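Omission of a single protein chain aside, the complex is shown with its protein chains in their original locations.
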Amino acid sequence: MNRQAQAVIMLLFGGAVLKASLSDLYLRYVKEALQPFLIGAGILLVAAAVLTLWYDLRGGGDQHDGHGHHHEPRVGWLLLLPVLGLLLVAPPALGSYAAGQSGTVLTAPGSDSDYPALPAGDPVDVGLLDYASRAVFDGGRSLTGRTVRLTGFVTPGPDGEPMLARMVVSCCAADGRPIKVGLDGDTRVTAAPDTWVQVVGAWTSRVAKDPVNQAEVPYLQVTGWQEITAPKQQYE
Amino acid sequence: MTATDGMTDRLGTRPEADPESTAAPQPPPRGRRFGSVELLAVLLVLLVVVRDPLAALISDPRLQTWTTVFVSVLVQAVPFLVFGVVLSAVIAVFVPRSFWARALPKHPALAVPAAGLAGVVLPGCECGSVPIAGSLIRRGVTPAAALAFLLAAPAINPIVLTATAVAFPGNPEMVVARAGASLVVAVAMGWLWLRLGKTEWIKMPPRPHEDGSRLKAFVAACRHDVMHAGGFLVLGAAAAATINVVVPEAWLQRVADNPVLSIIALAVLAVLLSICSEADAFVAASLSQFSLTSRLVFLVVGPMVDLKLIAMQTGVFGRRFAIRFAPATFAAAVLVGAGVGAVLL
Partner (left out) sequence: MRAARGIAGTAVALAAGAALLAFTPDDEQAAPPTGPVPLATAWPGAQRADIAGNLGDGPIFAPGVFLDARTGVGTAPTPDGTAVRLLVRNADGSIRELRRRPLGSNPEFGNLTVDGEDLAWTESADGVPVEIWTARTTGGPARRLTTDTGNALFFGSQWDLVIADGEVHWAAAAPEGEKVTEIRSVALAGGAVRSREEPGIWALSAWPWLAENGGEDRSGTTRLRNLAANRDTRVRTTGAELATCGPLWCRVQVMTGDGQARIDVMHPDGSARQRIAGGSASAAIADVAVLDRFEILSEPGPDSDLNGNAGLLVYDIAAARTVGIGAAVNGAFSRNGVLWWATGDQDTLVWHTVDLRTV
């Protein structure tokens, strides 16, 4: 690969990273805190590409190519793949397929400290991970008597019944693990998989096992639900 | 590792794909009628034409998940890759090579740990450290010290350790374990070379000189490293995404549940994936079914021995060196990594 081709690929790569990090696209893949670094890296890539082109075009283009040993890395062609991924495909955030592949991530609390009371509100918005931890490790004590509202996407459970799930990410989508909550009660959530919904309901003592990793999956007694548009930050 | 067969097939061709290791038959550059930039232009125009159907093609949930994981590993690694490459280019271009020869202790046995520790303050991807180690030897640094530097620099420099801390937010001890284990392996390998190594194993090819201004050399170093390390990072991300999507979790779980098997599996995986050390922590973090110890082994082995490093070492130091050095380093890295993991994690 000659230098102009490398410069064009670098320019595209940097441009794709910049474009993703300046819109909300990067939130599908990494955490929000990485944004300034992504912008910086994108600018550096673009700058290096522009300088390479500048030197090369000013120098006439063939000053070094005569040396047989001056090969340039051909593996660099592969950098076109992430460019395609970011610019053409822009794959969605992890959804029900990934959630079905992995077992629910329910980490035991660091210490046996009490869960603080839920904030005021009726219904009160609770994160899926928070709800599951309170339900499983606290025996639902801090949830009893409260109406909670959970936000997540619909994923088919092992028995075919819809479950509510959300991906939990510690660094990027590659380590995304689902947190799952079963939906109980007469009000059936009939939205298609991967639809984002807000579910209102109350804690129930019902618990099931995730067949993938034998972790406990708590349930919610659903009294109402509605479809929503996917939140900007889809990971929890 | 049946599920990774498809991957190893592709990765197996990597030494040939690496231009610095072998004189792969290439068309002579002069007189070439259709250059790479023309090829790229045609490719990009084609992509512009078929972008809509191409974008619609990825609708299968498996393929979509694969693409998401692939893109996310890359996006997460890009800042670390770029900053690492820029810093290593700064050092390669703006710090005089003679500086290292003067800075290290004269006695070889002392120079080894000193060079290993020097890796701490020298941020650089392993792709950058191989040429630096080669130039150190050319400048008269004892090979043992240069090799300790070669092994230590990519693993324990601040950028890599920061990336590790970011990737394992709940396990700060991972950073300490990685730095400690890597330094121990690097120094041990340096001393081992002092006892057993033979200078004639190292055969270094002449190095092309980049002339012109320093800024020009700097940009050239950045470009070369981004293209090279970035390309291998793409391979690593693709392999990680494939493992993520293709291998059922229950299967990984079974390997991961066996302490010995999981360490061996991840050590081999590190060699196959050849991920740049600035980014490998994020891949390790994604292998969340595996124990921290086995993931530590992954992080210790990866920057020291992998397919692209073996290829680069063959290119810079010669084949006789590489076939002895790589397996010995692999064994040392697995043992020390497992040991440190057992104590610290």
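So that you can tell them apart, the chains are marked A and B in the order they are listed, and the count of residues begins at 1 in each.
Everything that follows uses one rule, which is that contacts are C-beta pairs under 8 Å (C-beta built on N, C-alpha and C of every residue); 3 or more make two chains touch, one makes a residue touch a chain.
Given the structure is predicted, the values throughout are model-derived calculations rather than measurements.
A.B. asks: Which shown chains does the chain we cannot see touch?
C.D. replies: A, B
A.B. asks: Thinking of the whole complex, not just what is shown, which of A:47, A:129 or A:230 touches the missing chain?
C.D. replies: That would be A:230, which touches the missing chain.
A.B. asks: Looking at A:89, A:106, A:168 or A:208, which makes contact with the chain not pictured?
C.D. replies: A:89
A.B. asks: Specify the residue from the set A:15, A:40 or A:127 that touches the hidden chain.
C.D. replies: Per the contact definition at the top, the residue touching the missing chain is A:15.
A.B. asks: Considering the whole complex rather than only what is displayed, give the residues of subunit B touching the chain that is not shown.
C.D. replies: Touch with the absent chain occurs at residues 35, 37-38, 40-41, 44-45, 47-48, 51, 55-56.
A.B. asks: Mind listing the subunit A residues that contact the chain we can't see here?
C.D. replies: 2, 4-5, 7-8, 11-12, 15-16, 19, 53, 57, 60-62, 83, 87-90, 92, 187-188, 190-192, 194-195, 223-227, 229-230
As a working rule, only the chains that are shown with their structure count from here on.
A.B. asks: Which residues of subunit A touch subunit B once you look at their complex with the stated criterion?
C.D. replies: 1-10, 12-13, 17, 20, 26, 28-30, 34, 37-38, 40-42, 44-45, 48-49, 51-52, 55, 65-82, 84-86, 88-98, 101-103, 170-175, 177, 212-213
A.B. asks: Spell out the residues on subunit B that touch subunit A in their complex, using ranges where they run on.
C.D. replies: 14, 17-20, 26, 28-30, 35-37, 39-40, 43-44, 47, 51, 54-55, 58, 61-62, 64-65, 67-76, 78-79, 81-83, 86, 166-170, 205-206, 208, 212, 215-216, 219-220, 222-224, 226-228, 230-232, 234-235, 237-238, 240-241, 244-245, 248-250, 253, 282-283, 285-286, 288
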